[in-house]
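Every protein chain but one is kept in place in this view of the complex.
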Amino acid sequence: MSDALEQALEAAFAEATRRYKERGFQRRIGFGSKPALISVDLANAWTRPGNPFTCEHVDDQIIPSMQALLKSFRKYDFPVVHVTTCYQITDRKNSNTDMGLWHDKIPVDVVAQSNPELWAIDSRIAPIEGEQLLIKKRASSFHGTYLAGYLRAAGVDTILVTGVTASACVRETICDGLADGFRTIAVKEAIGDRVPGAVLWNLFDIDAKFGDVETTETCLKYLDRIGQAKLASEKLAA
Amino acid sequence: MSDALEQALEAAFAEATRRYKERGFQRRIGFGSKPALISVDLANAWTRPGNPFTCEHVDDQIIPSMQALLKSFRKYDFPVVHVTTCYQITDRKNSNTDMGLWHDKIPVDVVAQSNPELWAIDSRIAPIEGEQLLIKKRASSFHGTYLAGYLRAAGVDTILVTGVTASACVRETICDGLADGFRTIAVKEAIGDRVPGAVLWNLFDIDAKFGDVETTETCLKYLDRIGQAKLASEKLAA
Amino acid sequence: MSDALEQALEAAFAEATRRYKERGFQRRIGFGSKPALISVDLANAWTRPGNPFTCEHVDDQIIPSMQALLKSFRKYDFPVVHVTTCYQITDRKNSNTDMGLWHDKIPVDVVAQSNPELWAIDSRIAPIEGEQLLIKKRASSFHGTYLAGYLRAAGVDTILVTGVTASACVRETICDGLADGFRTIAVKEAIGDRVPGAVLWNLFDIDAKFGDVETTETCLKYLDRIGQAKLASEKLAA
Partner (left out) sequence: MSDALEQALEAAFAEATRRYKERGFQRRIGFGSKPALISVDLANAWTRPGNPFTCEHVDDQIIPSMQALLKSFRKYDFPVVHVTTCYQITDRKNSNTDMGLWHDKIPVDVVAQSNPELWAIDSRIAPIEGEQLLIKKRASSFHGTYLAGYLRAAGVDTILVTGVTASACVRETICDGLADGFRTIAVKEAIGDRVPGAVLWNLFDIDAKFGDVETTETCLKYLDRIGQAKLASEKLAA
């Protein structure tokens, strides 16, 4: 991202923040009592070079943040859902496709279900036993999936959302998560995109209206706090 | 089913029909202009002997009806969706399961995703290329799936619903299909269950309030009519 | 209901129960830790004489049960949602109607939003301040409404469902409630219908697969138990 863009956006955010504060936006939703990690589209088509969906800052930011988060979620046995996207019918001329109309906007036709290598979760952060792999067809991890009902049944009240992209699947997942009644946290370093400025302006909008943007470090501290309490209570019950 | 039950139900339905007609229920929703076939849970755990989910009248009624319907849908190239059900986490003591709470009512824990033989569509009516296989987690084929959005994108306005069971997944699929804006047709011979009377009373409720119960023969005639018109219009366009 | 029907259904239920038990159905979902009362369509068009939607056993069973439940929910300050149904456009020839396609099956066109007397909650169990009135358009109280997201945000994990009818709006609300991750309880005496046998067979299906059918008395005992614990914990916190 150019310095000019960064400076112009920071100036715009400063003015917007002034207005938002005055009017009562940008409130804090806060962390709740049982978190789940919702990791969106960190599959090879998005994390590895050479695909139309390839994103930036995967190796230096997203993967390290995700590895730290996974370590903590696994230590305390909080639910982890790995979300990915693929399609059974990828012929764009076939109106009977599970792509719906999305291929009329973006190249979802490249992610064929018949080629699992493309939509498999990146091996550096691959699911382990007990972690769900959820296949979605649209941007949001909630829309047209069983995610909300499953999280409620599991007693989850807070979702930490990571992955790509800030301007599509991550943002939609956060907006729907809030609408479905979950405290929504966007993990700053673990969210990426593929065009200049898109992470910045989308995280700004999200933090103003739909969820708290927090650093990986803040999230890890929260997980330790709530996780230690969980372990203590389980020890008492045993 | 015992004769006593059948006679008692027929008498109850006669009295109910009298009241419903008087009050304006039991109207006909009718067939629309573009149908899809939604075949619910006709997978081995439901269609073959020896499973808790095994249903009755599969071989003598449901499979023959489905074979006739599939032949017609394929002839005219109308969309077919094969719906099945399975779970990634089937340990009932694990609160973090995609079964949600349903295993607290019925034995969904027997249908593990890791055992595809159980949830594969019955080979006698197996999907062919271009037909979708949709995995659901709950009773309704619409709840927590992309089905409604996909059907709308495909221009479908009518769904013919088949499969098992009348008292659960078929009924829920029909109720949701209507609520989502589709003309809903329950194909009489192609719908089954596993306890006495359940098909009868559920089809009665459906026909009174949620969709038209029609015979396979009536459905085939409709498909021929609308299908021939489609072929003629495609010939003109070519 | 005729004796013959009741006897035939009881015999069918006995045989079905034998099969269901053998196969692992009819499990108990149980009561959770924070209940809400979802009261479905107990509005004048359904509870008072002379409307196509008028139901049976309103005065002698449903209203007394509801009054006892409301007293307890209000005593312990647990959430209550009164659900009703009405439409802005009730001309059946207008394809642009919020009735969707439902008027093609049942006489929803009689419940015009412009006539609030019809869809107002029965005055014997009317909402008080702090209790929501939710207007739905379809059978389920969850489908096309904000109910699931709101209940999740409120920390509710259990819904007690009452109202009419067993064969439509109550059953759909229970099925969707379970699918959305809530423990679902059907309150026996507080659920009605308008044709012979419909309450019996629908409660039987529900109890086998979608929620526990419990008496008002059992529900009141649960509410006292959980409510007293709530009051005690609030006293401690104060």
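Read from first to last, the chains carry the letters A, B and C; within each, the first residue is number 1.
As a convention for this text, a contact is a pair of C-beta atoms (placed from the backbone, for glycine too) under 8 Å apart; a residue touches a chain by one contact, two chains touch by 3 or more.
As the structure is a computational prediction, the values presented were derived from the model and not from experiment.
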Shown chains touched by the chain that is not drawn here: A, B, C
Among B:Val58, B:Leu151 or B:Ala166, which one is in touch with the chain left out? B:Leu151
Spell out, residue by residue, where the missing chain touches subunit B. 148-155, 157, 179-182
Interface residues of subunit A (partner: the chain not displayed): 1-2, 4-5, 7-9, 11-12, 15-16, 19-20, 23-30, 52-53, 100-107, 110, 138-140, 143-144, 167-168, 172, 175-176, 178-179, 181-183, 194-198, 201-202, 205, 208-211
Even though one chain is not shown, subunit C touches it at residues 79, 88-89, 94-98, 100-101, 130, 132-133, 136-138, 143-150, 152-155
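As a working rule, only the chains that are shown with their structure count from here on.
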Can you tell me which chain lies farthest from subunit B, using the average of the Cα atoms as each chain's centre? A
Between subunit A and subunit C, the Cα-mean centres are separated in Å by 36
Subunit B-subunit C separation of Cα centroids, rounded to whole Å: 25
Where subunit C touches two or more other chains at once, by residue number: 179, 181-182
